[in-house]
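Notes follow the structure.
Of the protein chains in this complex, one is absent; all others appear in place.
Presenting chain A:
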Amino acid sequence: MTLYILRRLAAGVMLALVILLIVFLLISSSFDDTARTMLGQGATPESTAALVEARGWDRPVIVQYVEWIWHAVQGDLGQSAFTSLPVRSAVVDRLAVTLSLIVPALLITAILSVLLGVWAASHGGVIDRFAQGISLVGHIFPALLLAIGLVVLFGVELGWLPATGYVRFGDDTLGWLRSITIPVIVLVIPGVANMSAQVRGRMIDELNRDYVRTLRTRGISSRSIVYKHALRNAGSPALTVMSLEFIQMFGAALIIENVFALPGFGSYAFNASLQGDIPVILGISVFGVALVTVVHLVTDILNGWLNPKARVH
């Protein structure tokens, strides 16, 4: 298992190197644009060329790439071209905010989805249609509309929760909880809509299998069949969906962070892309690849735990 993890991590590093090279090649055509944007309306061809040279952006891309990797290995991701803030700490700070939304949202999504999916699959009838209805509504409602509606209701009209802003966990735990409540709800609803449908489908498949019939004929209780046997088998694909949901939530976080004025990773990445902030774009790419690699690795390990056939040796 250790070897497997190391192998996967090594593959993640290789993936990061390839992706960073691609990013480098893609943004290498924008070095002049970035310099011009940094200089503002007073930019001239001479001042632009001077800045490009001062930043070392006129050197061969491969040289810049290797140099950047060398610094990154030592933990130095450089400074933002526009704010001069160190990229590493800025990304980590932003990531902490986004993860503090996504992790609770994902846990709640997983619990609710399993409960709803299992309930619908094992009971059928009205309950199943109700669960499907919830899933449908969750799919139909755009996250942005949902976010605005909840803010207006709970933040503006009722005043129960903050309409905007973020409180750091370490500063005020209750304040943090209040500040993430609506954003987490906004992430959870589409998440549950998607994942509960997956769990329901897999559970129905499992409950129709021969081994379930055999278990029933042996007098095993329905509860035991559902939770000890069928759910364990259905859990594997659900985990895969969950890992994809995690990645998807990062995308949704951009909208959430804007609506709630949160200093998160999504808005940071978005602004860096708009400005062409090269060091930040590279830093975000590194963290993005690392995050995806780790999530998939953890998913595979958990899958192996749930399903011995998928276990790696």
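Criterion: a residue touches a chain if its C-beta (ideal position, glycine included) is under 8 Å from a C-beta of that chain, and two chains touch if they have at least 3 such contacts; residues count from 1.
One rule holds for everything that comes next: contacts and distances are computed from a predicted model.
Engineer: Among "NADH-ubiquinone oxidoreductase chain M (EC)", "ABC transporter substrate-binding protein", "Multicomponent K+:H+ antiporter subunit C" or "Aminodeoxyfutalosine synthase", go ahead and choose the protein name stored in UniProt for the chain not displayed.
Structural biologist: "ABC transporter substrate-binding protein"
Engineer: Which is it among A:Ser267, A:Ser285 or A:Asn303 that touches the chain not included here?
Structural biologist: For the chain that is not drawn, the touching residue is A:Ser267.
Engineer: Of A:Leu3, A:Val126 or A:Val156, which residue touches the hidden chain?
Structural biologist: In the complete complex, the chain left out is touched by residue A:Val156.
Engineer: From the list A:Thr83, A:Gln132 or A:Thr293, which touches the chain that is not on show?
Structural biologist: From the options A:Thr83, A:Gln132 or A:Thr293, the contact with the absent chain belongs to A:Thr83.
Engineer: In the complete complex, which positions of chain A touch the hidden chain?
Structural biologist: Missing-chain contacts on chain A: residues 30, 32-34, 36-44, 47, 50-51, 54, 82-85, 90, 93, 148, 151-152, 155-156, 159, 162-166, 258-263, 267-268, 271, 273-276.
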